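What follows is a single structure, written as structure tokens, with notes after it.
With one protein chain held back, the other chains of the complex are shown just where they sit.
Entry: chain A
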């Protein structure tokens, strides 16, 4: 099955639609990129940062270098915020710099060469804790936002299966449960991220909310979202409708859909939510999880699905588990099969150097010994080139 997927992708690459899809970059920008390749600047800032801010033009030559995301883009592309520690770093440095790494470049290459007539391909980013799966996902989302795709981003699926208050029985299906708080906050973020699409996409069915309110056929999708935000009780149903409509209309070619879920193993794991009778709920009894499971199936075309596995927020999974089989379980693996697995590993020596250089340039490493060779060797030893550990170490040095 994996061979069939790779043949699909390589087949698309032979036609080489990537170059033609996004067009040749304009002359001055390509000249800048050309100069960037040709004359590697020896100044310290250039070795760890690159001036290429457009993810579409990131290539092998930018590997290991940091690129800056403009702060106003952050508010529209990542309205829910970034992972907490990265968010703190952004606030401290007043800039958001992501490192361009191999897994992200691989994913970008695949996305540039997607054939939108074929069913959506599922890419799963997996790896040990702290290796950079979530930030690679953020890189890909930034690329798709720049390319004007419709982004369906669930920042952490684990938040939907634990610590939820105010569970209601679903009006649509008596056996399922609604989560008004989570659904309404997600709708708010979805609205901020995709404002321009909400007026263009029209609903293809009439939806009756209650005796007095209903959404007619042909109304913009924005109305459904507004309904979900104003009437919090209907928020989960609004989310379900949004997912259904987007799936139905993604094939029409009016927009390209990216489904990005972080911590997708939550959908097939266990929950810690209880019913009134104090018995544990299964994830399929939650309407949000049910809708998302349908979204992640590859029975639609006109986009791509990028998923991340995460042990950090997961429930009842051993700490050292990171492989797809271990985290997803049999049910999840069978549901996601076939997918393209992309391993995200620790920093290579060049990437480590670049990261330490970036911290030194921003004067983040204040300890006098941290700037010496001995200090760098010790940092490498203590963190084992794990990006998350390195960040935590450098925070107090």
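Brief remarks on what is shown
Rule of thumb we're sticking to: a residue touches a chain if its C-beta (ideal position, glycine included) is under 8 Å from a C-beta of that chain, and two chains touch if they have at least 3 such contacts; residues count from 1.
Rule of thumb we're sticking to: contacts and distances are computed from a predicted model.
One subunit of the complex is not drawn; among "Proteasome subunit beta type-5", "Small ribosomal subunit protein uS7m", "SNPC1 protein" or "AP complex subunit sigma", its UniProt record names it "Small ribosomal subunit protein uS7m".
Only one residue from A:94, A:252 or A:279 touches the chain missing from this view: A:94. Touching the omitted chain from chain A are residues 88, 92-94, 363, 366-367, 369-370, 372, 374-375, 378, 395-397.
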